[in-house]
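As you look at this complex, bear in mind that one protein chain is not there, while each of the others sits in place.
Let's turn to subunit A:
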Amino acid sequence: MGAGFERKLTPDNTNVLPVLPTTRKVTSTQLLTEVFAGRVTSYEARLVLASAATFVALNTGTDYSSAREAVARAVREEKPRHLLEEYSRAVKTRRGNKEDRDDF
């Protein structure tokens, strides 16, 4: 690890998560552009991928490094962009239904 980087242990001491220093501020839209293009360079975009890997590890019970690889593969294959398009279509189709608009 280079200067300014450090490592943190998770509570079960099995996964080593990198803690990165803040470099600059970006907006959510800029972040999304980076992630969608598969060119993750900013600190915040790497943070998104690290957080996503943590969520995958939590949800599937796999270890962090496998989850990190799976996330990197999904980003390379532009799967987040496809999912957002699919979800956007699903929301726009469904929102016309009256029963969906009823207050919960």
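Criterion: a contact is a pair of C-beta atoms (placed from the backbone, for glycine too) under 8 Å apart; a residue touches a chain by one contact, two chains touch by 3 or more; residues count from 1.
Keep this in mind: contacts and distances are computed from a predicted model.
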item: UniProt protein name of the chain not shown, from "Glycosyl transferase family 3 domain-containing protein", "Raffinose/stachyose/melibiose transport system permease protein", "Putative ABC transporter ATP-binding protein" or "Peptidoglycan D,D-transpeptidase MrdA"; value: "Glycosyl transferase family 3 domain-containing protein"
item: Touching residues (missing chain, whole complex) on subunit A; value: 8-11, 17, 19-20, 22, 25-29, 31-32, 35, 44, 47-56, 58-60, 67, 70-71, 73-75, 79-80, 82-84, 86-88, 90-92, 94-95, 99-104
